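Shown here is a partial selection of chains from the complex, left in place.
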């Protein structure tokens, strides 16, 4: 992750950029022009950013349905992402994938897919390949707390452990699976313990603190790079908006205003700003600069998307099998 | 009669079953939440309590196996998977276990598991949220496969499914959820395995299921404007397949068109054409099939609009089959309208 900002400021900038992208999507979502189910990551920017800091372009990342932060932090092309949401032929999947299937192989973002758990095993296969052909390169796969309920999570960790694969399994625990709270789905224990039985070391941390994320990620990535095998990272975090779409869905009654307030106070941007501890005036200038450059980038991405053509009807049956 | 939406009819069926049979329970991701599986389980947990109306972990395989176990132990589980695509993880317990239990163990123990599966479509549902795999289930001896079209059938056939001692897969099309129709307050004691003649005509028989039956009825309406008279058979149950109704109609019209919500190739439409051929009926013109092309579902509306066949496609195909080159050109009543969601009021995401 290199976004042009000095090392110390880069994580903040990247999180801000992701936040603003999501907000821009949210703003225009009701136009009904991006007709693809978007799972916003507002509030969950830190894991993607803190992990990606330790990855090279050659390292591979896989994500699931809530993937925008992972794609952007890994360096995925913003214009092609927005175009994909608009279903245009310039989208990163030529419009065939939508929000849940981003890809940018040029920066090592290997893909994303919304069937819970499936990308965990697929990422494990990429790690199998890297171990043999690209020693020193690593795979990161991101998923939610519910994906850990799929048996394939265990099958993957066990195999990665057996073969010491260079992979980091990153769980963003945001407490919910759609609208279902943890206690209706999982026994009461730290998710990190799930890896114990597979002899995969696990590390748990504050997923709203990008510095803490970075520290744990650094350990895990180094392990993988040096052939010491897989790690399991659990980052506790929270999604501010609803499961899908941009509404803050307090009306659904599965979470409270209090809970939301609590987590808004833990906003990763605010935390990181505090940690940076810059004088107010300097900060104001800096953040204006950041906002301006981000606004420009976002506007240009949306323009690119909206001005792009839709795929031609004939494309519906192209590319079913490679030839 | 009262009118209810398809979704409310499903809710009412489950309410009836829970109230009348203590061995029934409903389980699935989000079942007891306020959103309640697109409204089909809303309020049930309040009425029947959290031990009969349950959420579950995202463990489709294990949970469906669990359902098999509860069923062979005498319960009547209703398990909901929010998309057919997620149930692909649950094929093992459904196909290897539930379907074969009664037969394998010498007819001693039945497995009355009901699995509700929702077929996604439109508004960006894309390749992994829109599959319609009735052909898979119908291929497996021991399973019954139900695809309701009307709100009334959504209720009555779900009751029949849960009361049936066999494992039953109920495929519900998301685009039917907001359709409205008369629904009897009581259970009508419907049985599985009987199709329904939804329209009677003389020139052609359209056989279809689920949402595609609505397209066929619309096609029949369009055809009527040019003087072609069509019968429409709504399958209701894909397996067992009610060939009596189909053959009865085709013998009369001597033309066959099948429209399906799944992929055409190696799907249920091939089976129906084959059975008609085996019956030795000489058709007046080549049979036609409408279904999904041989490609995964594209997400963008610009492609999914051409991906899904519609009434106009069916009507045009039939008119040229029946009238040849002289067929008058049928106009597309939906020309220029957005096609990737069922009605304008709907705004995603779902």
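As written, the chains take the letters A and B, and residue 1 is the first residue of each chain.
Heads up, the rule we're going with is that a contact is a pair of C-beta atoms (placed from the backbone, for glycine too) under 8 Å apart; a residue touches a chain by one contact, two chains touch by 3 or more.
Bear in mind that the values here come from a model prediction, so they are computed numbers and not experimental data.
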| item | value |
| --- | --- |
| Chain composition of the complete assembly in this structure file | A x2, B x2 |
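In the analysis below, only the chains that are shown with their structure count from here on.
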| item | value |
| --- | --- |
| Sites on subunit A touched by subunit B in the complex | 30, 32, 35-38, 87-88, 91, 93, 95-101, 113-117, 146-147, 149-151, 177-180, 184-186, 244-245, 252-254, 310-311, 313, 315-317, 320 |
| Residue ranges of subunit B in contact with subunit A within the complex | 29-30, 32-35, 54-62, 85-86, 89, 123-129, 293-296, 298-303, 305-307, 340-341, 347-350 |
